[in-house]
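Every protein chain but one is kept in place in this view of the complex.
Right after this comes subunit A.
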Amino acid sequence: MMQSQIVSRPRYRDLAAEDTAGAHLLIVEGDTLAAGQMAALATAFAVVAERLQTWLVSAPATALAPGRVRRLHTVEEARTALEHIEDGFGIADRLYLQGTEPFMWSLATAAGRAGLSPTQIRMQHAGSLKRRVWCTHCHQTTENVTTNIATCAGCARALLVRDHFSRRLGAFMGVMVDAEVPGEVPQREEVFR
């Protein structure tokens, strides 16, 4: 199977609240929640519970969460809310994200536009390994990619999904797989389930 050898992927670790004086915002991708995960988060964030807001995105109505809870339907809605957060972010604030990479990076890049430094953002991967892929030829992104080779949503080229990750775009690079020998596309396999 043909797979990229470049490794520039961000590393994710279990979320733990940092006891800073600022506000703490936890955003969880609801449909990736496994049993017991919310309880684990509630424990991990107990120290900052008073200064914590949790945004649940597309979570079942029954899901509980620590801190002041806000429910949002889609990641777009969460992104807009982040960009228009009242009074903006403070330098001692922290943003914690949990979910799939496309989810987390949509929000991390929006938070960056709102002024948050990458050093104020923590991420824990949960759910599918699906990727957002950025086509290096037409610069369009293709969502929900689970295979080593994907068809670009913009230009329909067959793209090899590399492990080269752009923090600015929040996406993996996709490069034309049959550039040398047109038409010679290796077998497609589901690798990012």
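Assume a contact is a pair of C-beta atoms (placed from the backbone, for glycine too) under 8 Å apart; a residue touches a chain by one contact, two chains touch by 3 or more; residues count from 1.
Simple rule for what comes next: contacts and distances are computed from a predicted model.
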item	value
Protein name (UniProt record) of the chain left out of view, among "[NiFe]-hydrogenase/urease maturation factor, Ni2-binding GTPase", "Oxidoreductase", "Transmembrane protein" or "ABC transporter permease subunit"	"Oxidoreductase"
Option touching the unshown chain, where A:55, A:89, A:105 or A:192 are the choices	A:89
Absent chain, residues of subunit A that touch it	18-22, 88-94, 114-117, 119-120
